[in-house]
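Below is a structure I'd like to ask you about.
The other protein chains are all here in position, but one chain of the complex has been omitted.
On to chain A.
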Amino acid sequence: MKLKDQFRFILQNMKKNKIRVFMTVLATAMGCAFLIVLASVAFGLHDSVLKDTMESREINEIEIAGYEDDNGTYRSINDEDIARFEEMENVRTVTRAKVVGQEITASLGDDYEGTISASSTYFPAELEAGARLAEGRLPESSNEVVIGHHFIPLLTPSNENTEDLWDEQGFVKEELRYNEAIIGETITLELKKIEDGEESTGQFEVTVTGVMEQPSREWMWDQKVYISEDLLGEMEAFTGTPRADLYDPSDEENEGLIADGYNSVIVVAANLESVQGISDQLKDQNYLTYSIVNEMKQVNMLFTIAKAGLIFIGTIAILIASIGIYNTMTMAVTERAPDIGIMKAIGASPKVIKRIFLLESSYIGLIGAAIGIVAAYIISILVNIGLPLILEAVFEEELPAGLMFSYIPFSLVVIAIVICLTVTILSGFRPAKRATEIDVLKAMRREV
């Protein structure tokens, strides 16, 4: 018996009991749609997290926290290490900074001041890594600096009541901010030092030549002052400590307290694919590394577990629908027992009978899956449009741009079809076997 004829045969049989078949298809479609929509939440959120991460500069970066030899002795990264990193394959650049080891009071004339941090920065590497100036130019001499994007909004007016200074975001209110051109202005940086137990202050006057661009993430604040290595040298000479840290260098107990070297080193890979390779190489060479790619592995693992869990829960819905298919097929076998008996009598083999019933249950499963997929896509679109509106209305807070609550990739559709077909074929298996076991004589006597 040809497949085409078997198919025609089952369509003819299904037409005999349209409502029962429709209800079974509906149950299967609902189960399938439930599975897809449920899993699409994990797929959607995973996709949003991945997209958000991939768009940021940090995805290509590997932070180097230091070097730890086989005996567990730690040291900071030095220029020799930097040179080694720069020679590695697929390394675009290596940014490095020495952060001044104490809080600095910055004053703009007599009217504005703020507590900031400062770090010496190798600007060519920063620019190569993607940092851009919002305005101005890079420093050319030791007393020139670039300020962070949030330096001005965090600079407080000296004569204002501190309670009324801040806006909702934590910045100085717009009307109270320094609102004149900053490029070319002189800032006084005040540092402390401890000498023979006595604390004193020193001032360094610098000129602002540029303002950094806003950081890639909204929640990141950059109020730093980016100073030259020469100026850091002057500050170290003033305090007598590496990175101008605040401790008494004459005290023997503090000897070797702060190691010389960079305390922020980032290796920037040429592309995303090479991040893992570079990270592995550095780890093999005993460097302490961290990259988002490593973290993404864990995130991916978590989402994979979540997806599998949700697909499993969705499968339960299809299993419940399969009870309906089992019932429908059992009824079909019982109703058609005389016909099956006649077919067997005139020469239909048990294999053909079994195939017809399995094909029928698969067909129900396939139609159910097809309707379920269409329904799931519609629900997914509605969720992505409607849910943000509802959440924004309820919580009065704007959701992150590009956040997707539900995403149905092709792989999820394939998984749903495979699960749906497997479950429906299995549920049709027992009735199909029963059909092959029907006794010809009993069936023709209408005794089944």
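The working rule: a residue touches a chain if its C-beta (ideal position, glycine included) is under 8 Å from a C-beta of that chain, and two chains touch if they have at least 3 such contacts; residues count from 1.
In the analysis below, contacts and distances are computed from a predicted model.
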{"item": "Name per UniProt, for the chain absent here [options: \"ABC transporter ATP-binding protein\", \"CotS family spore coat protein\", \"Imidazole glycerol phosphate synthase subunit HisF\" or \"Circadian clock KaiB family protein\"]", "value": "\"ABC transporter ATP-binding protein\""}
{"item": "Of A:Ile19, A:Ala393 or A:Leu441, the residue in touch with the unshown chain", "value": "A:Leu441"}
{"item": "Touching the absent chain when the full complex is considered, from A:Leu246, A:Ala306 or A:Ile342", "value": "A:Ile342"}
{"item": "Residue among A:Lys51, A:Arg137, A:Lys283 or A:Lys351 that touches the chain left out of view", "value": "A:Lys351"}
{"item": "Contact set of chain A toward the excluded chain (per top definition)", "value": "1-2, 5, 9, 12, 16, 339, 342-352, 440-441, 444"}
